[in-house]
Each structure stands twice: as structure tokens, then as C-alpha cells.
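Just one protein chain is left out here, and the rest sit where they should.
The letters A, B and C name the chains in turn, as written, and every chain counts its residues from 1.
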Amino acid sequence: MKVGFIGLGNMGLGMAANLLKAGHEVTVYNRTASKADPLVKQGAHFAAQVADACRGDVVMTMLADDPALEGVVFGGAGSNGNASVLGSLSKGAIHISLSTISVALSKKLTAAHAERGQRFVSAPVFGRPEAAAAAKLVVIACGADDAVSACAPLFDAIGQKTFRFGTDPADANLVKISGNFLISCVIESLAEAMALVGKAGIDQHQYLDFLTSTLFAAPIYKTYGAIIVDKKFEPAGFAAPLGFKDNRLALAAAQDLQVPLPIASLVYNRFLTLLANGGEKLDWSAISQLAAKDAGEGQKSA
Amino acid sequence: MKVGFIGLGNMGLGMAANLLKAGHEVTVYNRTASKADPLVKQGAHFAAQVADACRGDVVMTMLADDPALEGVVFGGAGSNGNASVLGSLSKGAIHISLSTISVALSKKLTAAHAERGQRFVSAPVFGRPEAAAAAKLVVIACGADDAVSACAPLFDAIGQKTFRFGTDPADANLVKISGNFLISCVIESLAEAMALVGKAGIDQHQYLDFLTSTLFAAPIYKTYGAIIVDKKFEPAGFAAPLGFKDNRLALAAAQDLQVPLPIASLVYNRFLTLLANGGEKLDWSAISQLAAKDAGEGQKSA
Amino acid sequence: MKVGFIGLGNMGLGMAANLLKAGHEVTVYNRTASKADPLVKQGAHFAAQVADACRGDVVMTMLADDPALEGVVFGGAGSNGNASVLGSLSKGAIHISLSTISVALSKKLTAAHAERGQRFVSAPVFGRPEAAAAAKLVVIACGADDAVSACAPLFDAIGQKTFRFGTDPADANLVKISGNFLISCVIESLAEAMALVGKAGIDQHQYLDFLTSTLFAAPIYKTYGAIIVDKKFEPAGFAAPLGFKDNRLALAAAQDLQVPLPIASLVYNRFLTLLANGGEKLDWSAISQLAAKDAGEGQKSA
Partner (left out) sequence: MKVGFIGLGNMGLGMAANLLKAGHEVTVYNRTASKADPLVKQGAHFAAQVADACRGDVVMTMLADDPALEGVVFGGAGSNGNASVLGSLSKGAIHISLSTISVALSKKLTAAHAERGQRFVSAPVFGRPEAAAAAKLVVIACGADDAVSACAPLFDAIGQKTFRFGTDPADANLVKISGNFLISCVIESLAEAMALVGKAGIDQHQYLDFLTSTLFAAPIYKTYGAIIVDKKFEPAGFAAPLGFKDNRLALAAAQDLQVPLPIASLVYNRFLTLLANGGEKLDWSAISQLAAKDAGEGQKSA
């Protein structure tokens, strides 16, 4: 397929490379143009403007947050003088949004593209940069059936599995946001359990090994359990301000739907505490240190 | 080995049967004697008194809670006129406590047995009655190395895997209690996520399928996710008052160690709410209904 | 003084009337013009346009929320075609914002007025409509010293007491917002205490009488205690959606300052629960019913 790709950060770089490997014709755009160099060497076309990445059947966007995506799609303040995706995409063409954005923006994009006869598919992904590079992402795809089906080869190129949750693009974003919320629950609950067994003098590695070889034998417990026990919060795989952003996306979606999420509120306060105490460079799982500190870690024992 | 077994409830019955199958000589005692009948048919000796179950190398206890175990071990109010385990066990013999009891009681038992030259091994188990019947329990064993090693054949007979956490018996209980705490975190977090995606109209079964085939591919998410989505809270696999008891064991252990556990406090209030509103017959995972009710489930939509 | 007054709701009407009584020359504007009628009968000038209320030394605004005030001050979407306050006010003239708005908007207004050589005083008020009508409001005033001093006669006309918190207008808004946060804490704490003593069968009126004649002898405990005990949530003195808005203003200000407010988070979830269950017409203190419901009020006793 002929596809544009906008946003060549840690995640986007791997995804675009995998699209090339799968044989697609890819035109890449990034605000800082030099990021495109390795992809161009691998055969990608270089787009000097956003509009240049919007001339194919599909344009994929992988950007940091709502304002970044809004700038690219709607133009205006965040556009850096570029023509917008909205103004550049031809009728019937598809915009695939891969970013973790708000449910509200997803609804706004759905309406805006529909108005111009363009198609919109929301397809946020689960996975860290390593997974993006290895084409091992999990893709959540929502949108009109024909549009999502048309994009299947692209999803196959970047991920290990695609889940479809119906035709409303915003649902994909809610699934992504609620998934990240569940991960934050794993972090906080492991933090509390580790503070407890650790203060009793139980070996935390052994405890984690027990958990993850029995009832909690899931990737997420293994990954975050190891980070928490080893306190490997630097370099940040997913920095605290980003984790906080996703926590607020969950709270915002829940507020719109009038759904109280007490654990999300608790995690919200953990993030505020972490950031207020100098943790902005740490991995988001560093909120786990707060349970340990509250339990007196670092204090002299009586 | 020559082993006594005290406590033939849903869990104990399966465990004692598996000890017999493995070729051990088992003497069984239960307050309601008739419960022993099927085991006697399978070759067990019948103990009319607690003391009769204490004449071998090992006596195993599997009882409902702290007071039940205290009555049997120390005699007194809860003993029903029986001689106590403490008074009946010979020097060097081992008491294996399989029950989910408090860290404080475990410490008390450790001291009491040591005083009499008896050995104490704490070995609480993870698994529901089906797992007990199938010898698929996970055993957490703590105590003096030689004592735990001596009991290994017994653990092999009842479980699929044994984890050892050092020589302090109370540590096994803390691992068990904190494990149940982590399960309660899974229940509450799934409840909140399901309330959120459910109110947005997303199919909860499909959502659960996504979770448990990717990041959250752990037995505990599958088991409880299904119960929560299907609202199958009756018959209770593990009744709310028992879940509440375990939640309080976690809070009590944490209080003694001065470790705040905010999610445990949240779950504590969920249990109080559930029980105050008529939920004492439901499975403990029925606390998940509260997140849904707070989100207005059952309300007419605007 | 020659003063314009914009916003003739329940609060503004009483305030503007008191300015007239105190002998000031008042020009009134309201989007729904007929609301101005009683004031015109009392001697006010009628302003057909926002600009007409901006020709004196001072213009006061008393509007519902951030968007309403932004529309009037900056024009644009919310302006109904009116020239903006910003464009109409002469150099050196003072804009007094009486509304409960966000700290962020207050900062934005401060900068915008300064840019045009206008002066900005933030002066949110405590008190219900009855207090506004009786000139019994408590005024929190912040801004440049000379500006606030110049406005003193106006504050005297509408309130019983004025508190000055320095020269940054946004501080007045934070004081107002945090004051409302403290009121919400009184409501929630009384709700919990009442649920407790009420379930024990203690007379709640007698209990409230005890509280408010001793340690808690403050107006706020008397006012809200009576509403809570009598469940007089209709008609709403201050409706739940407005209380929720103020709760979110507190959380927003605290987020910007990186200050966790756990009780505010708890109250946030109470509001979501109340609104998700049909409480949008009730007084904000109806969040107190949730503590009672969680405790099983309405359930048959065992």
C-alpha cells in the first residue's frame, strides 16, 4: 500500500521501518527532518511537508499527545506552517491514528474526517519501543468495517495481533487508556505488596519469582515487578510525565462518562507526589517508591 | 510418613485424600466426625480425639481462621474438651499449619512449639477446592530447613509446586496474605475498568478476551475477569466474609509493620459496603458490583 | 463611583442593588436583558451592550464560570456579538472579577489587562444569594494595592468584611477555591460521622446540636449539618454540578502546583457517583447521602 507516516519518535521509527520491510511504499514526515534519514536509507520517501505524506491511500500518525496531533491534523498553532492532514488528504483516504490520545479528540477527529469524506481509523498500540522495533505491538483498531479491513496489512506489518472493538474509533482509545490504567494498578498494587513483604525482611526477588510463576504469570507483572524490585527507574522506558498524562486521560474519559475510578484517583495523587518531589525524569513505575517511603524505607529502624 | 490431619472442610478433604493416594499413613480428625467417612473408606485411620491425630511424625491442620486453629492447638474455649495439639505432640514432631491465619498467630505458634521441643512449619496454600482435590495447590512453606525438607513429600502429595521463603514460619503467612491482597487488587481494578468500558458500550467479554490474551495473560485475570463480567457471584467460591477476613489480615500485618496499604484500605471499604448492603452470601469478587453501581448501572440513562 | 456591573444572576442582582443603595452610579448589563428591569427601577442605567457597562472607572463581572467570563472579557465564541470588556475598558480603568473562576484564567486576565494598561482586581466572594442581598458577603480581594484600595467603597457596599491577600489577583481565586474545598470536607466528614452514629441509633439532631454548640461551633457546620440531617437537598441552594465544578477548580489549581489533595479526590468521586445516579438537581451537600447508602441505609436490618 501507499502510505504516509507522520511522527518518527521512538515508537514511530520502528513502526515505519516495519512497514517498509513488509513491502509498503512509505513516505515519512517528521518535524525534525533528520530523524527520517535512516528510513530514507531503507527506501522510504522523504516528505518535506505534512501534505507530502498525505497523498497516498493512508496516512498514519504517531504523535506524543493531543496538542501535537491536533496541530498536525487541524493546522493552526501547532502546525509549524504546514498544511493540515485534514486539508491534504483526498476523499476516501484513511487517516490511522496510532497515538494515545483522549477519547474526546478521537470523537472530534471522527467528525472532522467524516465531514470531508475522509475515513478515520483509530488504532492505538500497546508495547514499548522494543516491541515497536520487533513488530510485536498489540493493535486495537476501531472504525468503519471496510476501513479497518483495508488497513489490516498495515497492522500486520507493525504488530503481532490486532483486536477490533467495533466501528466507533473512540472505543479504541478508551480500550488503550483503560489498559494503561490497569497497568498503573499493577504497579501500585505491587508497590504496596513489596513494601509490606520487604519491611518484613522477605526477599523481594524470590517473592516476585513466586508471583510471576503462579497466579500472576503475566508479562506485565514480570516487566514491572523487576523494575520495581530493582528500582531501575532510569533511564525511563516510559517517563513519569507521560504516565501521568495517560492517568489523566483515563480520569477525563471516566469523568465524561460519569464513572468514578478510585484507584485512578489514588494513582493520580501518586504521580503528583512523585513529580512534586523531583521525579520527572524517572520511569512512571517510580510511583512505587512512594509506598516504600511511606512505610519508612530509609528510616533508621527502632 | 505417619501423619495426622485435622480439619476436613472443602480444602482439607481433598488434601487428606491426596496424602493417602501418595501412600502416607493418615489419621484424620474433624469436629463433625462424619466428614471423615469417605477418607476412612480410602484407608485413613479415624481419630476420635485431636490427640489421636498427634501420635505420628507430623500433624497437619487446615482450619477456617485464627480462633479455630487456636482452639485446636492451645485447647481452652474452642477445644470442645479435646486435649490440645500442643499437649499431645511428641518432642521433635512437626506441626504443619496449612490455614490462612494471621502473622501474629503464626509467631505465637512458633514460640509455643519451640518451648515444647516440637517443630513448627507454616505452609499456607493457594488454590480453590478444585485445586486441592487435584493436588494442584501452590504451597508456601517456611520453617527450620530440616523440618521443611522433612515435609517435602507431603507438600509434593498435595501441591503442584512448593515455594520456600526461609526459616521464619510467619513469613509464609505474610506471603499468603499479601498474595490474597494482590488478588483483591486485581478484582477492584478490573471492576473499575469494566465499569468504564461497559458504560461506553464496549463489549466486556471482548475486552476481557483482549486483556487476558495479551498483557494480562495470567490465571487470576481469567478467573476473576469471567466472574466479574458474567456477574456469577453465586454460589460463592470464596465468600465475601472470608475475603473480608483476609483483607483484614493484610491490614493487621501491615499495621504491625507500619506499612500503609491504600488499596487495601479501599478494598476494606468495598467489603464493608457490600456486607452492609446484603452481600454476605456472594463471592468476594462481588465487590466489583460497587464500581458499577457508583457509575450508575441500573439508572435510566439521560 | 461610576461602575458597570455585568452578570445579573442570583448573586449579581443583590450585589448590584447594594451598590445602588450605597450611592454609586451603576450601569448594568445582562445577556437576558429583562433581568435588569428591577435594578433600572432602583436607578441603574441600562446597558444594551457589554461596552456600555465599560465606560466608567470600574466594571464588575459576576458570571457562572470560566467560559462565560472569557466570552465577555475576550469576546469570540461566547460573546454574542458584543465588543469585549478588554476592548472597551479605558486605560487605567479597573475590572473587578467577582466570579469563582480558575486560577489559570485569573492569571490570563491579569496579563491581558496589564497589556492594555487596564487594572485587574480579583475579588471572589463567599456567601449564598441571601448574603448577597443582605450585603453580608465576605470578599477576598487581590490586586495592585492602589487598585484594591480604590475599590474598597465598592466592597464595603456588597460585603460585611474584605480580606486582602496581596497583589497577585490569582491568589484571591485560590483562597476562594480552597475555601470551597474546605466546605466540601465538612460535608463529607459530617456525612460519614452521621452515617456512623445514625446506624447506631443515636439521634442525629441531638448529635448535631452537641457538635455545633461545642468544638464545631462554626456557621458552616450549622448550615450543612442541618441540611444533611434533614436531607433537605431540594431546592438546591448550590447545585451539585456547581459544587462539582468548584471541586474540579481545586483539583486543577492543585495539579498546576503539584499538590496532592486526597480528600478532594475522594469528594470528586462522590460527585461523579451522585451525578451518575441522577443527583444533578440536588444541592451539592447531597453527596452526604452516599456515605449513608454505603452503610446500608434503606436496607432491611438483619
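Keep in mind that, in the parts below, a contact is a pair of C-beta atoms (placed from the backbone, for glycine too) under 8 Å apart; a residue touches a chain by one contact, two chains touch by 3 or more.
This structure is a prediction, so every number in the text was calculated from the model and none was measured.
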The one residue from C:Gly56, C:Gly143 or C:Gly179 touching the chain left out of view is C:Gly179
Of C:Gly76, C:Pro219, C:Pro235 or C:Gly298, the residue touching the omitted chain is C:Pro219
Contact with the hidden chain, among A:Ala200, A:Leu282 or A:Ala295, goes to A:Ala295
Hidden partner sits against chain A at residues 269, 272-273, 276-278, 294-296, 299-300
Chain C residues touching the chain left out here are 103, 126, 138, 140, 161, 163, 165-166, 168, 170-171, 174-175, 178-179, 181-183, 185-186, 188-190, 192-193, 195-197, 199-203, 206-207, 210-211, 213-221, 250, 253-254, 257-264, 266, 291, 294-296
Note that chain B touches the absent chain at residues 254-255, 258-262, 265-266, 268-269, 272-273, 275-276
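Following the convention adopted for this analysis, only the chains that are shown with their structure count from here on.
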Per contact tally, chains sharing the most pairs are A-B
Separation of the C-alpha centres, chain B versus chain C, in whole Å, is 54
Going by residue number, chain B touches two or more other chains at 294-296
